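Removed from the display is one protein chain of the complex; every other protein chain stays in position.
As written, the chain order gives the labels A, B and C, with residue 1 at the start of each chain.
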Amino acid sequence: MSHGGGFEPRRYVIGQFAGPEAMLDATRKMRERGHKKLDTHTPYPVHGIEEALGLGRAKIPTIVLCGAITGACLAYALIYFMNVVDFPINVANRPIHSAPANIPIMFELSVLLGGTSSFFGLMALMRLPEPYHPVFEAESFWRASIDGFFLSIEVPKGQSPEAVAAELKSLSEVSVEIVEESER
Amino acid sequence: MSSHDQDPLQDHPEDHARSTPSGNGASSGSPRRISLPIVDEALAATEAASGAVREQRKYWRSIAEKEGSPKLAAAAQREFPPGASELPEVSRRSFMKLFGGGAAAAGLAACHPSDEQAIPFVRRPEEVTPGNALHFATAYGVEGYGLGLVVESHEGRPTKIEGNPDHHDSLGATGRYEQALLQGLYDNDRAKQLKHKDEPLSWHTFLSQMATLSGRHAADGGAKLRFLTEPTASPLQLELRKRILEKFPKAKFTSYSSIAGDGAADGLRLAYGKYVEARHELTRASVIVSLDADFLGEGPESVRAMRQFAGGRLPGAPMNRLYVVEPALTVTGMSADHRLRLRAGDVAGFALALAAELGRRPGFAQLAGIASGGHGVTAGDPKWISAVASDLIKHRGQSLLIAGRRQSAAVHAVVAALNAALDNVGTTVTYATPLLADPLSGPKALAPLAEEIAAGQVDTLVITAYNPAYTAPADLKFDKLLARVPNAIYWAAYEDETAAVSSYVVPAAHALESWGDARATDGTISLVQPLIAPLWGGHTDIEILGAFLGEGDLSAYEVLRRSWAAKQASVPGATGEFDQVWEKWVGDGVIVGTETSPEAALTLDAAAIQQGLGALLAAGPKGAGVEIAFVPDYKVVDGRFANSAWLQELPDPVHKITWDNAALISPAMAKSLGVEVERDNDKFSVLVIEYKDRRVHAPALIAPGHADDSITLALGYGRTGAESVASGVGFNAGVLRGSDAPWFDRGAQVSLATGMHLFGLTQNHWSMENREPAIATSLADFQNPRSEARELLEERRAALPTIHEPHDYSKEQYKWGMAIDLGKCTGCSACIVACQSENNIPTVGRDQVVRGREMQWLRVDRYYSGELEDPEVIVQPLACVHCETAPCEYVCPVNATVHSDEGLNEMVYNRCVGTRYCSNNCPYKVRRFNFLDFTSETPAVRRLGMNPEVTVRSRGVMEKCTYCVQRIERKRIDTRVAGRLIEDGELKTACQQSCPAGAIEFGNLNDLKSRVTKAQADERRYDLLHELGTRPRTAYLARVRNLNPELAKG
Amino acid sequence: MLWARTPYARAMETPVEQPLEFDHRHHTRDEGIDCRYCHNTVDKAPFASIPPTQLCLNCHSQVWNKSPLLEPVRKSFIDNKPLVWNRVYKVPEFVYFNHSIHVGKGVGCVTCHGRVDQMAAVEKQTPLTMGWCLECHRNPEKNLRPVSEVTNMTWHAEGDAEESGRVLAEKNDVHTRTSCTTCHR
Partner (left out) sequence: MASTATSASTTRDPLEPIPLIQGVQTDESLNTSLLDHVWRSPGKGWWTLFGLALAGLGLLVIGVTVTLWKGIGMWGNNIPVGWAFGIINFVWWIGIGHAGTLISAILLLLQQKWRTSINRFAEAMTLFAVICALLFPLIHTGRPWFAAYWLMPYPSVQGIWPQFKSPLVWDVFAVSTYFTISLLFWFLGLIPDLASLRDSSKKPLQKTIYGMLALGWRGSGRHWAEYKWAYLLLAGLSTPLVLSVHTIVSFDFAVSILPGWHTTVFPPYFVAGAVFSGFAMVVTWMVPARQFLGLKHVVTMKHLENMNKVILATGLMVSYGYAMEHFIAWYSGSQYEFDEFFQVRMRGPMAPVYWLMMFCNVVVPNIFWFKKARTNLLIMWVAALLVNVGMWCERFNIIATSLHRDFLPSKWELYAPTWVDWSIYIGTIGLFSTLFLLFLKFVPAVAVTEVKELRHELAHQAHGHAEEAHG
């Protein structure tokens, strides 16, 4: 484990709050003070988090819509090609191309592609699975999934984490920790 | 990918017994290989597969693979006992003798001796073209007469049996038994080893022993030499007989068949003073009265009778009218316009009553006299009788009365008198000198022989009759007697009950392995030629009889040829080089001009009848109590076909029983006995029937239309021989049978036994539930355009509204369709066996039938209507009707059943995954599913008889009637190569070809002149389940009943 | 899916061992013997059929009748034990292929069997998959030739193959079908 390869560890300031409200408040303030790379860590979605972090509109819905539409079109095209174009067979003298018979599969495929795209789209957006993340270095971070409310700030190069930590402390009742990405 | 999954057999298109399941599932697993040189050899000898023999060997190896398990390997070894390996030698030797054995003419491909096929690939015979079938004419008969056959053969392996159109009794059709011959030929259970007291014996040793024997008998003129043969009309047999009797003047021949009736011979003798036999001409008969005669269902005349009878069932032309008097429903009874149920014993009473009734009418005084001889014995509803009488008088000269084989001499005599009085003799019935060797050949004929044996007057008994130890009347204890005969020489088809007690067992060559000759019922002679070398070195009865003339080493072929060479002159028009004449005879299958003409000057001796009657009636069965009546079974006859799975699984034409016989009783009798019915009308109480000192346990079956206080028992079951299929099926009704009253007698005690019996019925439901799938109407109604019946017919063929235009097939060259005439169909069920044979349909066994998994593609539905005690019956053959808008097709997920360009509803076995959805959605329920692997354990030898043109279906695959598409495609290719169209009538489906009544028409609906198009345009035409809009290609023609106004109900 | 499409999976393009060194090149090219001399049922039966030993000896009783190469043939003829060839072209057991109709309507041997006249040992040239059959059954034109030329290994339509095909289809009354029962029964 040499410190070679010009490895630049990311540094984080992590504050744990008593409850969601305090956390939200601090988040907002820190953002107003021009901190960019903020993120919160909570056991359950906290109301107003988007606004506090200043996030835009969610992207998932668009992705899912595309998926669904693709599915429907794909289904119809598939059936049309197979039963009408490539090998039309006289089945019980029914019309070779009969739209009503295609509807069920169109629907199913649109749901399938819609659904899968929502899941895998989400994974892509969240960059998960990601087994390691520097914030896990924090002592008490394990509470984040149980009852802890955290705010993490990635400290840009050139800035000193201590300063940021101090700044955070000055804002509210919080226990602050500074962690550094470990090389792997 | 699936299309190339390896199948043990897939790699030789020239392998003709496509005897592994189709589709690829069958080939899973790595089969163990065991080498069966004997299998290879023996079958190589029998098989003349084309192409490289390697394929053939590979084929047999793959059989070995199939039978890779030790158990099966052992079985395979058993198939080929020691001695089998020398088969090829035997064949080749006899081949040298047989060489040049006749060639076919009359549109039949050239014929060649079967033995040459033992050595196929080194020198290929001229006429063998790989993959093209040949056809050979021959003949076969159950009751002494021969029915002309044409046998299809693929590279020397008989694969299908058809009727010979030029034959007087066949007219191109066959019955159930002929169709099933193939199974008898390729039957592993056949007797294979010549034995003396279980010591294997070579043919030569046998011959020498026979020589010494006959030497000994010659000393005393054969005083202790007896022959027990089947009833036969074969000229060659008669000739041998004559010569044997010349050599052994004191020897005796006895003809015996347990199903032959002696009443006719004696009755006619009484009437005409000498033995004559009756011949019936139904075409000329407009009123037919059957007295317990099942002339449509059984007997040497039945195939022709059906065609002739059916000819008179068209409402367009003058129709015939059939009255039937019988105890239990028969094929004839089902076709009757009026049926009177009477105990078999009361039929005599009916005959006399009818005679008396006619006697009261002007001009029939003579009959009155005869009737008076009956001393007041009478039976039957007077109203009915008088109606029949009037009808008979009305059609004087064109009426016909037939008495059944079971009936006594008295009945036959009276019937003869009636026919004479009604001027029918010479028109609808003629009398001729008997063709059969012995006029009397029924159970009674056996009694004298039995006495002689008992008295120790028989040293040597040569038995070529079928299984007397089993079929003989119980009181003779014939099996015990046989054991006492020092030299009982049994010509055994199987190691059956008789073989078990005979000192010599000579394996019989199968009819399709034998040379010989036979006579039709009009005397026309057919030559019988072999289609294949004896599979297990069997010998013909000719050779055995020959042994007593010191000609045992002569082959049957030689004996036959010699005798005909000598007789050539006697045949009118048979002039010229004998070889050519011979070849024509063999090729045609009939020797034209050999029919015998009926006796011209016969005078009925009324007085004799009048005197004779009393005695006869007195001798006949009488007394009170329940009547037991025996019938030859519709499937196994007297047991001789009991080892044919096709016939065992064939639903009984009337009661739809498979793999069983039953005690048939009337509903009323069932009630009085307290017979219980469980499950879905297919589980019945078991009865104990006691008669004299004999008793049997017999499961009851309620038979609508059966006479009360009478039990009908079918013979031929409860076999105990070494026949794997036959043994243990049903019960042996024969144990009740006495030689004094072999057919029926009263005084049986019947009681309920404990326990129930579950029948393998293919149809448990009697009623049509007011749905009228099979339409029958009276002539009167049919002729009235405004009648309900006519409206129903109209409605069931009217065009139905549809949301999208039906596909247009009129542009196609062919548009296949079928028409089935319910007016003609008698329900005889020959078509089912034909279909089974043509399409390699497996049999599934009793348990599977019970579960409702029978595989026959074609079924014949039977419905009762009216009151249960005396119902009207209608039968309806039903296979896939090839709907144009087939419900089965659109539900199949994999395109395994679709429509062809010519409108066939195709079933693609190798694509089918077996969801069974198609069957669920088929309103006719004509699809069949391979629930288990029904095919892969088919014995190697059995596969030789399979149709190479039809894929054998694997487990988990749906199958159904294809309109014999393999025949269509072959004919199409042949005609297209020849650059012409298929003509109407040159293409027949298997069912159509076998149908004796000619009830089935098949052909091209785009050809306006074709028979099927005409049939479908008939006024009686209607579509089954028409209201569902399935547009079936098979149309039905309603049955029209020609009712007698005097009797018409309501 | 791809695997099934490789020549290997289809047993193509691999010469097959035979019990004796029979060389089609020699017989067809050098001696100019017509295919139908040996495969003499090809135009009247489903099977082209592999010739009986007797047929080999028609010639080889005269020519090369001492050649050791032909020992197996003589042996087969003398002790009546057939020659055991190895099959090259296999169709599944549920497929009913009929040579006579194809030959009769002008499909050349070479179309399916390739340049047999250039093969020392015969090898499978075509996949024989259902898809492959269908191609031709859907539009046969490009595979048609005058019936007189069916055994010609080198025949080529002069001019536009498609066009001449159409003419021939007309002339030979070619009527290909894709209904299942055409091949599956």
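Heads up, the rule we're going with is that contacts are C-beta pairs under 8 Å (C-beta built on N, C-alpha and C of every residue); 3 or more make two chains touch, one makes a residue touch a chain.
Note that the structure is a prediction, hence the values are computed from the model and not measured.
Novice: So which of C:A11, C:L55 or C:L134 would be touching the chain we can't see?
Specialist: Only one of C:A11, C:L55 or C:L134 touches the chain omitted from view, namely C:L134.
Novice: Which of these, B:H154, B:K584 or B:R859, touches the one chain of the complex that we don't see?
Specialist: Answer from the full complex: B:R859 touches the omitted chain.
Novice: So which of B:S919, B:T975 or B:N1044 would be touching the chain we can't see?
Specialist: Of the candidates B:S919, B:T975 or B:N1044, B:S919 is in touch with the missing chain.
Novice: Under the stated touch rule, tell me which residues of chain B contact the chain that is not displayed.
Specialist: Interface with the chain not displayed, on the chain B side: 1-4, 23-25, 28, 679-680, 763-765, 767-771, 773, 848, 851-853, 859, 861-863, 876, 878, 887, 890-895, 898, 911-917, 919-921, 923-925, 927-933, 954-958, 1025, 1028.
Novice: For chain A, enumerate the residues touching the unshown chain of the complex.
Specialist: Contacting residues on chain A, toward the hidden partner: 20, 27, 39-46, 49-50, 52-53, 55, 58-61, 64, 68, 78-79, 82-83, 86-87, 89, 91, 94, 98, 101-102, 104-105, 107-109, 111-112, 114-116, 118-119, 121-123, 125-126, 128-133, 135-136, 141-147, 150.
Novice: Using the document's contact rule, name the residues of chain C that touch the chain not shown here.
Specialist: Contacting residues on chain C, toward the hidden partner: 1, 4-5, 127, 129-131, 134.
Operating definition for what follows: only the chains that are shown with their structure count from here on.
Novice: Measuring centre to centre with CA averages, how many angstrom lie between chain B and chain C?
Specialist: Measuring from centre to centre gives 45 Å for this pair.
Novice: In whole angstrom, what separates the CA-based centres of chain A and chain B?
Specialist: 81
Novice: Could you list the positions in chain B whose residues touch two or more of the other chains?
Specialist: In chain B, residues 898, 900-901 touch at least two other chains, as defined above.
Novice: Touching at least two other chains at once: which residues of chain A meet that condition?
Specialist: As it turns out, chain A has no residue touching two or more other chains.
Novice: Residues of chain C touching chain B in their complex?
Specialist: Contact set of chain C toward chain B: 1, 4, 9-10, 41, 43-47, 49-50, 52-54, 76-77, 80-87, 90-98, 100-101, 104-105, 129-130, 173, 175, 177, 179-182, 184-185.
Novice: Contact residues on chain B for chain A in the complex?
Specialist: It is residues 804, 806-807, 883-890, 892, 895, 898-901, 1031 of chain B that touch chain A.
Novice: Give the list of chain A residues in touch with chain B in this complex.
Specialist: Touching chain B from chain A are residues 89-95.
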